[in-house]
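This is the structure I want to talk about, given as structure tokens.
The complex appears here without one of its protein chains, the remainder shown in place.
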Amino acid sequence: MTNQLKVLAVVAALAALAIIVPNTGSFVILLATRALAFAILVMSLDILLGFTGLASMGQAAYLGVGAYVTAILATNYQFGLAMDFWIVIVLGIFAGAALAAVFGLLAIRASGVYFLMITLALGQCVWGLAYRWNSLTGGDNGINLRAKPKFAGLDLSHDVTFFFVVFGFFAASLLAMYVLVRSPFGRSLTGIRERELRMQILGYNTWLHKYIAFIIAGGFGGLSGVLWAHTAGIVSPENVVLTTSVDALLMAVLGGAGTLVGGVIGSFIVFGLREYLSTLVPWWQYALGAVYVLTILYLPTGLMGIPERYRQWRASSGKREDPKALASAPS
Amino acid sequence: MDSLNFWVIQTFNGVSYGALLFLLGAGLSLIFGVMRIVNLAHGSYFLLGGYVALTVIWTTGSWVLSIPVAAVTIAVVGLLMERVFLRPLGFDPLRQVLLTVGFAFLFQQAALDIWTGNNFDINPPDALTDSIEVAGLFLPLYRVFMIATALAIGIVLWLAMEKTRLGAQVRATVDDAQMARGVGIDTSRISMMIFSLGAFLAGLGGVIGGAFLGVYPGLDFEILPLAFAVVIIGGMGSLGGAAIGALIVGLADNFGKALFPEISYFTLYAPMALILAVKPTGLFGRE
Partner (left out) sequence: MTGTLRLRMTLLGGCVAFALGPISTAGAQEELRIGYVAPTTGIFAQVGKDMVDGFQMYLNEVKHDFGGAKVKFIVEDEQGKPDTAVTKAKKLILQDKVHMFVGGLLASTGYALAPVSTEYKTMYISSIAAADDLTQRDLAKYPYFMRTGWSSSQPSHPFGQWACEQGYKKIVALGADYAFGYEVVGGFQRAFEACGGQVIQKIWPPLGTKDFGPYIPTIKRDADAIFSLMVGPMSLQFPKQLRAAGNKKPVIGGGTSYDEFVLPAMGDEVLGHVSPLQYSAALDTPKNAAFVKAYRAKYGKVPSYYSESNYTTAQMIHEVIKKNGGKYPGAEAFIKQLSAMKFDTLRGPVSFDDMRNPVQNVYIKKVERKKMFGYTKDELWNTVIKTYPNVGQFGQFKKAEFLKTPVYGRDYPPCKFCN
């Protein structure tokens, strides 16, 4: 599939989403909105994982920071519930980026499994802070946002309106990230993922590249946090707990690391299983676990990698080769 | 409590906690050293060890029997997981990590379905629940037992690593797997053994810890960061490092909470992050 066809396919899928979802029930709209808001975080993680080769286990920290900023401004200062919502968006992005800038200084020196560990530890520090700093974060009670913003004639408490707002941010993020990964900067990130040593020899400041990628991912994480705060209406330390970061990582791999849209697919599937399947059957946890395990085992390139693997399988159907060996692992 | 007594008791408490952490962290460290896998199901192994022990105690009434049975059962679980699921992935740290997480979730749900979610406690024989009084201080016997067990296991492991041929092979694999293969060491068999051993140690830790921490849903993910702290501070792949790391974490956590209760949540993670920032392979890590 050529690149233009791929882009067209994505646009078509998004358009379909935008048309179908508002015509389903309120509950499905709610789930779709949640999946889209979280997908921004997953895509930000994909920038690190799929394009720079850094697996972070602490991305939820940036969602948390954006969410708490939104919640604190909304409840303590009544800020962000009208046109100033747009300012909160900027503040959220800035907060996520700023946190990433600080954490990046500590983390970027490491790579591989050590990077995993240090981002885990940093993520846990944010959790500890959210939990202990009662006066600011409300501790384990969390902060309640009791109203959604209203501006320019739009009332975000209306589910379809809110869905389109989140959808808009999601589409804009996807576009921005797409432009980023196809830019020279983005290409050099991929180069770092493939062979960091070679990039260094070629004269690239790989540390700086990784650091900037980390900050950008943090910024998008913050944006996702602002939207997330409004979808749930409550922000609590649960948002920055370890399993949230793990979920994001699993969604990225499930959808297909390095594809950006894989993140959205992963997000929809996981939310579909967690919050939709769980209303139907009690064994949904097994289904979710099985999906993870089977994908990791048999679909290393994730769901988005299926067409590619199918093509390779077809091409090699004459020879006897292990299909798994053909797939390139995104590491 | 007078100053000296305070320090003595707190040191004792910290050391005993570190003993438990050693059992937990040694396995994780070895697994990483040999296979470069970060086993995020390690906490699950710990918890399952406790649950299996409970089943043994409920059916046979014997606490002593539960220890080896639980440890061996978990070793088998680890073996199966390594052979059937991890081995086919080859060398791919990210996917291996994620696979272990997927299993951790499955184990969590399975444990809930099999043993219910009630909070359990393992009750050791009465003899171990008493305290010995030493110079006016009460030292719980169970803590002494934990220290003794960790010491015994540590010595056995060290002897095996340093004095046996198998141990030499393991050390060679940790240092440089490719070279090890080059000189004819079956690294695949070593990996399998080490993974089972790691699981065994975790399961053992779960039984011993079950009387000290309890056995309940959520313990798996609560204990996991502690295991990481040990491995990170002590260095991945180093047995001696795991011992020192466990001691440091046990003492630092204990004293941190006793002296600075305000920052209880950070006494663990902040040092971890800082150590990693300065020396990404851990204090005693080898890379």
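Residue numbering begins at 1 within each chain, and the chains themselves are lettered A and B in the order written.
Rule of thumb we're sticking to: contacts are C-beta pairs under 8 Å (C-beta built on N, C-alpha and C of every residue); 3 or more make two chains touch, one makes a residue touch a chain.
Please read these numbers as outputs of a predicted model, since none were measured by experiment.
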Of A:L31, A:I72 or A:V226, which one is in contact with the hidden chain? A:L31
Which is it among B:W58, B:F91 or B:F138 that touches the chain not included here? B:F138
Sole contact to the chain not displayed, among B:L65, B:L79 or B:A258: B:A258
Under the stated touch rule, tell me which residues of chain B contact the chain that is not displayed. 1, 5-6, 9-10, 13-14, 16-17, 109, 112, 116-121, 123, 129-131, 133, 138, 140-143, 212-214, 216-219, 222, 253-258, 261, 264-265
Need a quick check: the contact residues on chain A for the chain that isn't drawn. 25-27, 30-31, 34, 131, 134, 139-142, 144, 146, 157, 231-234, 236, 238-239, 274-275, 278-285
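The rule is simple: only the chains that are shown with their structure count from here on.
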Roughly how far is chain A from chain B, going centre to centre by Cα mean, in whole Å? 32
So in the complex, the part of chain A that touches chain B is made up of which residues? 49, 55, 105-107, 109-114, 116-118, 120-122, 124-125, 127-129, 131-132, 242-243, 246, 249-250, 253, 285-286, 288-290, 292-293, 296-297, 300, 324, 329-331
List of chain B residues in touch with chain A within their complex: 32, 36, 38, 85, 88-89, 92-95, 97-99, 101-103, 105-106, 108-109, 221, 225, 228, 232, 236, 262-266, 268-270, 272-274, 276-277, 280-281
